[in-house]
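For this depiction, one protein chain was excluded, whereas all remaining protein chains were kept in their positions.
Read from first to last, the chains carry the letters A and B; within each, the first residue is number 1.
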Amino acid sequence: MKKLTAIFVAILILMTLMPMSALAGEAVKLTMGSWRSDDTTQVQALLDEYKEMTGVEITFAPTVPAQYNATLRLQLDNGTGPDLMYSRTFATSKELYDAGFLMDISDIPALAENFTPASLEAFQADDGAIYAVPYAAVSQIVYYNKAIFSENDLEVPATFEDLLKIGQTLKDKGVEPFANGIASNWDILECVFLGMLPNYVGGAANRALYETGEKKMNDEAFVKALSDFAALSKFLPEGFEAINNEDGPAMFGIGRAAMFIDGSWTVGMFDDYPDLELGVFAIPAPEGNEPGLCFHSDMGMAGNTATKHPEEVKDFLAWFASAEGAQEAANLLPGGFYPMINLPLTLSGEMAQSILALNEGKELDFRFIWKDFMDMYTIMVDNLNAIARGETTPEAAAEAFAAAQEEILAAKK
Amino acid sequence: MQPSLRHRKTSLNPGGGYWIWYLLPAILMYSIFMAYPMLDSIRLSLYAGTTGSREYIGTANYVRLFTDPVVSARFWGAFKNTWVFFAFHMLVQNVLGMLFAVILTNRTMRGRQFYQTIIFIPCTIAVMVSGYLFRLLLNPQFAGPTLRSMGLNALVHPWLGDPKSALSVVSLVSVWQWVGIPTMMFVAGLQSVSEDLLEAADIEGCNSWQTFRHIRLPLIMPVIGMIAILTFVSNFNAFDIVYAMTGPNGPPNYSTDLIGSLFYRYGVAGEHPIGIPEPGVGAAIATSVFVMLLIGVLPTLKATQGKE
Partner (left out) sequence: MTNHTKNVRKGKSLRFSRLHLPGHLMMIIWAFIVLLPVYLLISNALKTRVGMYDNPFGPPIPLTLNNFKAVIDQGNFFMYFGNSLIVVSVSLSMILLLGSLAGYGLAHWQGKLSRGLYFFFMIGMMLPIKIATIRLMELMKTLGLFNHLSSIILIYIAMGLPIAVFILTEFIRGLPGDLYEAAHMDGARRGKIYCSIVLPLIKPALATVGIYNLVPIWNDLWFPLIFITQEDKKTVLLAVTKLQGQYTSDWPRIFALLTLSALPVIALYLMFSKSFVTGLTAGAVKG
């Protein structure tokens, strides 16, 4: 028995030591982490092109989207993170920068030249340092089924009141107006409510007033937004409590609902439904309000401070921030993701372009709570769900928002 | 019954200095790759932050877990839900498992292997897929038209969106998936009941309930204890079925949030959308549950495994 154990221990040691000898050569090889497993082919093509130009080999290594934050954090902690990585906006990445994992890339001159301060704000530390190249933005809009609209003699609504009228007309005829549900616990907030909000509270300047506490989240604008949300929620489909953000596009795609409020990123999904006649319009503002639109910084590209090849990583990021690199990347961006570079780029995809065109003439801002009020996320989702279920009133929800706002502002001081 | 090992000490037993060699490989393997990393991580419950910026904070994580109104509401909610989840597995899964095993150990019954394989098939399906299949089956929009055309209108209901039904549905799906495991273990246990005994009982005119009650049941008591313990510990770590069927937050209204999903959300993944985990709170959850499991497991072991 002693012998057997000895043999076993020897095997164990061998098993663990063997791979050490296999440490490979020295050519510059970088990896790029991402949550966009959807875009593997396109991004790898971009990186292959980059290799042709510079000789630096970069491998695209996306992970399961839902696990990106968790696994990236673990890898960075462990010193095994990717050299380049997709970066979320605001708090998530800022925390990584503050923990020392992300490179300070403020000295790339193209950043200041090619991007607006608003775009850079999503990737900026408290001391003003920039830690990611702004990559793509998304917007939240209404998809509609043109066939269903024309069958019922409906037209694209000009005001929120018109939208509610359309909902009522369709419902009376036995057609589900919207394909949105609340089961995912995020899209009802991120796409629907925060999509509506710029129509009520205005753009960045007004948002700042809530961030300083000058305005309270139970003011007239917020109560109106919540009341309109409550009115809209009457037109959610049967069983909306169990419908999630994956069921919604499918339901809309096969023509079971006339409209779907969602992000521009979904536009590519509808290619799978050949019979769908797709149209888009912006979430309309209520009568008398200035129309706004939620155009949200969604992703950036960051470098890892622990990389073995900081020069090459920085070079890539500089290229990525240049007009040339941005155009190459824009060619490969999936539909519904828009380059944030402040230069005229050509975009492919007709539908994606018409979504971008909705921005014109509107006050644009990123998602209302993303900068300072991220901690309100769960409270907001819970209250919106409760409104949709008829368990709370818009006024009570506004009170809850204002209380949370106060608490967050107090904690800051 | 012949005396088994647990009832006797023999002079032939060479003692610990000898037996340790049988144990050593397993101990080494288990200590290096599981026990040490795990026990060492439990210490994290006394710290705040992640690796980069770790700070000793004493019992603050525990205080937060049990006194912070939001966190403690989540913890006790998940705790209660996990007991419900466990009750479903004990009362439905394990009872069904035993029933199936009794049927499947009838030596004269045909097709036993076939049935047993069918019962086992769901175990081979990855949870993310079985979860999605049932989402589809239970979705009023996709399954509704078919159910209505069959006249089953009562089944058209947002089962997973209704806080009253969601947890039961998730539990039953889990039962559906895993009933093959206790069935298999009961079959293994019941098969060791000797044919002679059963024949003797048959000749005595015992009906099948009596045979079961007086012959099989006492003999498989240790198996029952074992299954109870395994169900207990696996239910308190379960989270993937929740993740696949309703989501990491255990919606609707946290009604399907289990200890396992709570731990995952706080300790491993962090809450959406920021996704910054708090390993300290996660470790505090795991440690608290560990203590509770110990309180549950040790007496069960004593009661069913007949140890002195």
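In this section, a residue touches a chain if its C-beta (ideal position, glycine included) is under 8 Å from a C-beta of that chain, and two chains touch if they have at least 3 such contacts.
This one's a predicted model, so the numbers in the text were calculated from it and none came from an experiment.
When the missing chain is restored to the complex, the residue among B:A60, B:V92, B:L133 or B:I276 that touches it is B:L133.
Listed here are the subunit A residues that touch the chain not shown: 1, 4, 8, 15-20, 23, 31, 35-38, 40, 61, 63-65, 67, 71, 74-75, 77-80, 245-246, 249-251, 253-254, 263, 265-266, 269, 272-275. Residues of subunit B in contact with the chain left out of this view: 1-10, 12-16, 18-23, 25-27, 29-30, 32-42, 44, 51, 96, 99-100, 103, 106, 108-109, 111, 113, 115-130, 132-134, 136-137, 142-143, 145-146, 176, 181, 184-185, 187-188, 191-197, 205, 208, 219, 222, 226, 229-230, 233, 236-237, 260, 263-264, 267-268, 279, 282-283, 286, 289-290, 293-294, 297, 305.
To be clear about the criterion, only the chains that are shown with their structure count from here on.
Centre to centre, using the average C-alpha position, subunit A and subunit B are separated by 36 Å. Residues of subunit A that touch subunit B in their complex: 1-2, 4-5, 8-9, 12, 66-70, 73, 77-78, 91-92, 95, 99-101, 181-186, 190, 237-244, 247, 250-251, 256, 374, 377-378, 382, 385. The touching residues of subunit B, when paired with subunit A in their complex, are 18, 21-22, 24-25, 28-29, 50-53, 135, 138-142, 144, 156-162, 246-249, 251-253, 268-277.
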